[in-house]
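What follows is a structure written as structure tokens; I'll ask about it next.
As you look at this complex, bear in mind that one protein chain is not there, while each of the others sits in place.
Here is subunit A:
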């Protein structure tokens, strides 16, 4: 199948003519110890098909039993999203045939979600607050993991066969569905990213999910449509599936706006279909059109009885909710002593938690900000990755900082060390050891380098002797070169002055 190059309209041009309308479905994997309907462990990364019971495999005669903790987590998510909690709700079978679901149905909720009619305020990068209405949050189970083998791309197209691991089958999910979001205008891509970031922040703060997008703990399907400015009727939407990083959410929404505008401008109609997101090319391609396959023949799950919530239960769960993110941010900013602009940059960079963890692990607020907003941000930008995906942890920064404070390395070397850590060469100490990057402050080694530099630059020496102490800088270059940049600059200065008998 030849790749079809999509026609696009420049984003700003598209937005002059059309208003984007958005909608999101975010799936959150809960971090319960066991699965939604069976006591199999809910653990990521184990040997395939070892965390399974007959329930996870959909073997004949099995009976599901609801995980109480998963229900409580779903209610907590609902409360955190300002939802109403259903007094009574039930489970339903969503029927479809695909090897990731061995029972041929996913146990979900249909017309009676556990949480509904909520809202969440999303703060954009300049501080503007945009309210997103929540339609519902319902409980369901995850499917198994398919790996497509053969072909050249690792994608389903051209695959020879697929391998299935049911360890993920039955992992508890809460699917959060927004109402239609209008009025975002040119900020639609940014809002999309901020919305998913906010959901991630909330479920992480609730400690109901590990919330790692790179592991699929939080997955987003993004619905986009365009309507002519001033029009009253929504356009046809497309649903881009499994957009699994914050940056990808932003890019996918932007791409679909540009693509829809081109299709509409040409006089053609948008096909209501799912779209596949490709991170490598930052494009979407056509998935499958809406069809009979979307007739899921939902019906009530006869093997499960209803969930009935009481006011006492809901209030007990409400009392477990952590500080709301907005209030938490205010408190952190005060604790850390960052300016409004500094703090907003930190939030926008998505490193609030990272900085909090780093400070908790033992650095000052200033040091934590210096690294996360400086070198780490730069490395992430160069690698075209989210900061979270670089593999830098609070422990990395604490270790790096203690190496600097103990004068084992200087700031410049520390930045190099970080690059090697990001490249997967080990912890900072390991990198310093393996690459022999420790600062040379052994006086004999430094002394030899300084002597050589002074001998080569008698004029500089004369200037220093004559009282122009800043001329020492000229000696620094050759000394650094001789020690491969690992000399302690302060110590070099002291030694030069000592050798010339000058009082520093």
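The rule we apply is simple: a contact is a pair of C-beta atoms (placed from the backbone, for glycine too) under 8 Å apart; a residue touches a chain by one contact, two chains touch by 3 or more; residues count from 1.
Quick note on the criterion: contacts and distances are computed from a predicted model.
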One chain of this complex is not shown here; going by its UniProt record, which of these names is it: "Na(+)/H(+) antiporter subunit D", "Sporulation protein YhbH", "Radical SAM/Cys-rich domain protein" or "Aspartyl/glutamyl-tRNA(Asn/Gln) amidotransferase subunit C"?
"Aspartyl/glutamyl-tRNA(Asn/Gln) amidotransferase subunit C"
Given A:54, A:473 or A:490, the residue that touches the chain left out of view is A:54
So which of A:12, A:126, A:295 or A:459 would be touching the chain we can't see?
A:295
Give me the subunit A residues in contact with the hidden chain, please.
32-34, 38-41, 47-54, 57, 65-71, 88, 90, 95, 97-99, 147-150, 156-157, 159-166, 287-288, 291-293, 295, 297, 300-302, 304-308
